[in-house]
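Each remark here refers to the structure printed beneath this line.
Up next, chain A:
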Amino acid sequence: MSVLDIRDLKVEFPGRKSTFVAVQGVHLEVEAGKILGVVGESGAGKSTVGNAVIGLLQEPGRIAQGEIRLHDDRIDTLPEKQKRHIRGRKIGMIFQDPLTSLDPLQTVESQLVETIRTHLPLSSSQARARAIELIDAVGIPNPSERISQYPHQFSGGMRQRVVIALALCAEPELVIADEPTTALDVSIQAQILELMKRLCADRNVAMMVITHDMGVIADITDHVAVMYHGKLVEYGETHQVLGAPQHRYTQSLISAVPRPDVRVERFPVVDYIEKAGKPAKQIDIATHWLGQTRDYTKTDGPLVEIEDLTMRFEVKGSLIPSRRKHFDAVKAVSFDIKEGETFGVVGESGSGKSTIARIITGLYHPTAGTIRFAGTDLTSLTNRRQILAMRRQMQMIFQDPYSSLNARMRVRDIIAEPIKFHRLASSNSEVRQIVEDLLDHVGLGAAAGKKFPHEFSGGQRQRISIARALATRPRFLLCDEPTSALDVSIQAQILNLLKDLQDELGLTMMFISHDLAVIRQMCNRIAVMKNGELCEVADCDTLFESPQHDYTRHLLKLMPSMELLSRANIETA
Partner candidate 1 sequence: ETLKFAFQGTLNALDPYSLNETFTLSALGNAYEGLTRRGADLEIEPALAERWEVIEPNRWRFYLREGVKFHNGNDFTAEDVAFSVERVRSEGSDLLTRIGSEVTVEIVDDHTIDFVLPGPNPILHYEWDTFYIMDKEWTEENDAVKVTSASDTTPNYAALNANGTGPFKIVSHEPGVKTVYETFDGWWDDAPHNLTSVEFTPIGSDATRVAALLSGELDMVYPVPVQDIKRVDSNSGTRALTGPELRTIHLGMDQMRDELLYSDVKGKNPFKDIRVRKAFYQAIDIEAIKAKVMRDLATPASLLISPFLYGRADEFERYPYDVDAAKALMSEAGYPDGFTVSMDCPNDRYVNDEAICQAVAAMLARINVKVDLVAQPKAKYFAKVLASGGYDTSFYLLGWTPGSFDSWNILENLVQCRDDSGAGGAFNLGGYCNAEVDALKDKILSENDPEIRDELIYQAYAIANDEVSHIPLHQQGLAWGVSDKLELVQRADNQFKFRFVTKN
Partner candidate 2 sequence: MLGFAMRRLVQAMIVMLVVALLAFTLFRFVGDPVNQMVGVETSLEQREALRESLGLNDPVPVQFWRFISNAAQFDFGTSYQFRQPVSDLFAKRIPATLELSFVSALFALIVGIPMGVYAGLNRESAVSKLFLSVSLVGISLPTFLIGILLIFVFSVNLQWLPSFGRGETVQIGGWWTTGFLTVSGLKALILPSITLGLYQMTLIMRLIRAEMLEVIRTDYIKFARARGLPDRLVHFRHALKNTLIPVITITGLQLGAIIAFATITETVFQWPGMGLMFLQAVQNVDIPIMSAYLLLTAFLFVSINFIVDILYFLIDPRLRVERA
């Protein structure tokens, strides 16, 4: 008997002029002790299905048709009061955006404890003990201390793990995990996946995992559903779907999965597009707006030089200095990035990758160390104009796409802003054209410009922030997990665009990612971080072929296997 049974689900977002149907005719079933994987195009409606099950569709979304049953009881029509008893206790939900899922004003501990105590008859000290246990189980080091911190003091991956812990803490019968491991390094990811599998096996929990990571699908799922344009295009047992995909979309999706083993020139793109439409055309940098001249002088040395960078956070303030507690997120890190290269950064979740990126862009002031950009010491700059001039040359794609978008601005204004303020276009109509073009290049289409960020899916939001970063025509681009929420097809398209820019224009990139396959394809040199320290820096191939540091070896060993994937088409690409 299935735990979750979705029948003929249709979800729509009534708009002002027309109604947008996000999901249509979806049938899904999840059995106890089994894991269902859901993959599909970004924006296909995967998250919407998950939200519909838990009854928390974003307004004005509504279930227009179909039914959702939990153990044969309809739950979509339950009154709000009773839904509450299902949530958390029977269905655990992990939302796609872990960074905004946590209440910023409550410690992780209080959020865990309240959830545990809501559902389980435990005393508060018992609940706390359990909370620490859970935090430990999801691989956050030093749990008893960490637990009393606030969400903003956690790294992206750590917050994601907290969300996972929260979803699991009441031992639900069904877990819906919406991209639960996007921000996790392979080693932690393995640990989490192990935890999930164990839950299924030991406790007979049913699970629905939404992900873009074919490795994860291959690794843990029993069944797979493939979604495209709001519809279910393929549904079956995992080995069958991956090994012998029937639908054209599935086939091309699988073929587009980046390979960790060999380096190829370009990412293979998905060539399946429903309805009449042309596949993404290659960008002609020479004539394109993005390729127009940049007004900076080349430097001889490395573009970015980082020396002894240290970042210390105060995690517990106190009147008495001796009672204050500090945390060193980055410990005396030094490296260079050459002009025109892609510098990959991989490493444990919480090892200080994002922190380094934030220091370089000037969002944090380092406790110690220097950063030189094009020969200028950024840490000692005081002249505002100079700082601004430097900032213009650097750009960052934030790890959290959603909170980095101003919820009150339309997408087109968000993207147009840098163009306008750096006077990169001469007229308003030109600005509009550029914006529409950029939206096209990230695969959103010009019509998206009129909408507000909250109307987009996770992957779509990420693409908006990529478009915004590109709009400044940066010289140096810091990408913090730029494609974590993207399906492989869109990911390929965007990474190719970045590669083109780099090849033609000498765009320099610092590329933070957990996806070793992507790193391998994108980067020239790679730095490995752990615990705020730099383990090793090496050329891409050297690193993959002959890793020096133990931790690097450990990471490479844990790369998800791709044996199940049908590589039939890849050779033809």
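Methods note: contacts are C-beta pairs under 8 Å (C-beta built on N, C-alpha and C of every residue); 3 or more make two chains touch, one makes a residue touch a chain; residues count from 1.
Quick note on selection: all candidates are chains of the complex that A comes from, given by their letters.
Remember, it's a predicted structure, so these values are computed and weren't measured experimentally.
Here chain A is displayed by itself, and among the listed chains 1 or 2 from the same complex, it touches 2.
Here chain A touches candidate 2 in the complex through residues 54, 56, 58-59, 84-89, 93, 95, 97, 100-107, 114-115, 118-119, 150, 152-153, 163, 166-167, 170, 312-314, 317, 319, 324, 326, 365, 367, 402, going by the rule given at the top.
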